[in-house]
Every structure is written in C-alpha cells, then in structure tokens.
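Excluded from the complex is one protein chain; the other protein chains are retained at their positions.
Residue numbering begins at 1 within each chain, and the chains themselves are lettered A, B and C in the order written.
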Amino acid sequence: MNVIVDLCVVPMGVGVSVSPQVAACQRVIEASGLSHRMHAYGTNLEGPWDEVMAVVKRCHEVVHEMGAPRITSTLKLGTRVDRDQSMDDKVASVERLLDPGREPEV
Amino acid sequence: MNVIVDLCVVPMGVGVSVSPQVAACQRVIEASGLSHRMHAYGTNLEGPWDEVMAVVKRCHEVVHEMGAPRITSTLKLGTRVDRDQSMDDKVASVERLLDPGREPEV
Amino acid sequence: MNVIVDLCVVPMGVGVSVSPQVAACQRVIEASGLSHRMHAYGTNLEGPWDEVMAVVKRCHEVVHEMGAPRITSTLKLGTRVDRDQSMDDKVASVERLLDPGREPEV
Partner (left out) sequence: MNVIVDLCVVPMGVGVSVSPQVAACQRVIEASGLSHRMHAYGTNLEGPWDEVMAVVKRCHEVVHEMGAPRITSTLKLGTRVDRDQSMDDKVASVERLLDPGREPEV
C-alpha cells in the first residue's frame, strides 16, 4: 500500500524559530530516497506505507535528539487502491482543468 | 517513545455517510487494547509509537477492504521526552486552570 | 451554513507547557455560547460559520496578547447541506453501529 503524506513537524519548547529542526527533518527525508517536495507549511512525501512512516518516526527522534522536549506534528495520509497516483499526478489533474489548452509536459 | 495521536479517517468514493467505516476503525482501535476516546471529529489514541502506527495502518487496510477506493486521513502526533503525559493529564491540566477550586478527582 | 470544527491552537516561543494558552482559548469558546467539547488534542465546536470563525480568530488574538510571538493552529472544518447534523449526532451514529442493542438516550 503506497501513501502520499503531508508532514508538518512543530517542535515546542525551543523558541520561536524552528528552521533548524525543519531542516533536520528535510535531511532525514532526503536520506530516505523517497520522492518529496517541501512547501511553506509542510512537506509532501510518497512511497510504501512502512517506509514513509519510518521517516516520520525518524523525524520525531531526530528533533528530540536536537533538544526539543516536545513535538506536535500534523500528518495527512492519502491511500488509494483503485489506481496508482503520484503527487505529480494529483497536481497535474487539477492543472489540466484550470488550463485545458496547456500542452502536456513530457 | 510514546505518542498521543488524534486520528480522523475519511473514506472517499463511498457516498455521503461514512459511519460504517468509522465504526470499523473504532473496532480496530478497541481490539488494539490501547487507551482511546472518540469525539465528534476523530479519535484520541495513545501508546508506544509502533503500536499506535500499526493501528493507523490497519484502519486504512480495513476501510479499503470494506470497498473504499480512496482514503484521506488526518493525524496529529504528540511526543514528549521531558516527562510522561497521558491524554487525561492533558485535559486535567487545562481544566485545573479553568476551575482552580475544583477538587482533584481520585 | 453551519460548521463543525476541531480546533487545536499551538503557541510557539512560550516554552514547553501551553496549558495557560489553551485554557484562555477555552474561555473564549465558552464566552461565545457555542456548543463545544474539549478533548486531549483539541476542541470540537459547532455553529454558524461566521460565529465559529470569529471564535478561532479571537483565540489567536488572545494567545498573542498573552505574549506568544507565534501560533500554529490546525482546524478541521465540516459542512453539509443535505441535512442538519450536530456533533452529538456524529458520535451517536457511530455508537449505534458499535452497539446496536443500546437503548437510545433521551
């Protein structure tokens, strides 16, 4: 079972700036080899369920190891069994409706 | 590492009523033996990280087995390493502030 | 348009304990007169869209006034136009499936 997730890790008790912890999570995600894309309020990530969830767990472990006493994360989890669908497919299917004349990218 | 989560499973492509799928998830959660409490927009669940995540995965599997082609879930994940804190502790610490004269429950 | 929401306000830059800020949000919610119920990872709240959203905004304002430089909240928003459904209806429809022999509460 593949899953597309959107992960947002929020360390608590470390002050107002959390970019060092978010960057550490990005390194965990990059090291996983899974397809991913960061945005301004989280990171999209896709792959086999267990691999993706191991990344989420590792992010919590790494942020605690950096000294954060407490973490609250939000995770959206999308699975489907009717057909394969990647993160790029999801965006492309909306963009086709917004701009029907657009040439498909190859 | 213990985690307190809030899980909300939304089956898609099954019509407007999703209570059969939500009830099936509740049965998965009850069968796990983990501490949990349902509310109007999800279910709180607490325990060791891997056990809680196995429940989340099993919920997706069961809802797909019931015929849902697609699922989108939201999950909040709270961990802390400074001290133990249960779901009941979280609620009690807020209630103490709201009503300082209240006798502690025993 | 009525809405059922689940609100979780997370102040950042105020240290590891956030119960004073969560309690302040509960007071905002109680003062609104809207139907609500706190759980271990947020608060359910229901009513007309604009009234509910005014409460969410007031929670952010109050928590900033208490000194939090930064807030990240998560909000689930449920609307339906096919029929009225309260928070209690949602829970009851699942509980009926879990325990069909249960007498309805009056």
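For the reader, a short list of remarks on this structure follows.
Please note the rule applied: contacts are C-beta pairs under 8 Å (C-beta built on N, C-alpha and C of every residue); 3 or more make two chains touch, one makes a residue touch a chain.
Predicted, not measured: the structure shown is a model, and the values here were computed from it.
Across B:36, B:70 or B:90, the residue that sits in touch with the chain not pictured is B:70. Summarising the interface, chain B meets the missing chain with residues 10, 12-13, 15-16, 18, 69-70, 72, 74.
By the touch rule set out above, chain C reaches the unshown chain at residues 1, 3, 13, 49, 53, 56-57, 60-61, 64, 69-82. Within the entire complex, the positions of chain A that touch the omitted partner chain are 4-6, 8, 16-17, 19-20, 22-23, 26-27, 37-42, 44, 46, 74, 76, 78, 80, 82, 87-88, 90-91, 93-94, 97-98.
Operating definition for what follows: only the chains that are shown with their structure count from here on.
At the chain A-chain C interface, residue numbers used by both copies make up over half of all numbers present, so the two copies contact each other through mostly the same positions. One inter-chain figure worth recording: chain B and chain C are separated by 16 Å, centre to centre, where each centre is the mean of the chain's CA atoms.
Chain A and chain B have Cα centroids lying 21 Å from one another.
Distance from the chain A centre to the chain C centre is 26 Å, each centre being the mean of its Cα atoms. Shown for chain A are the residues that touch two or more other chains, namely 13, 69-70, 72, 74.
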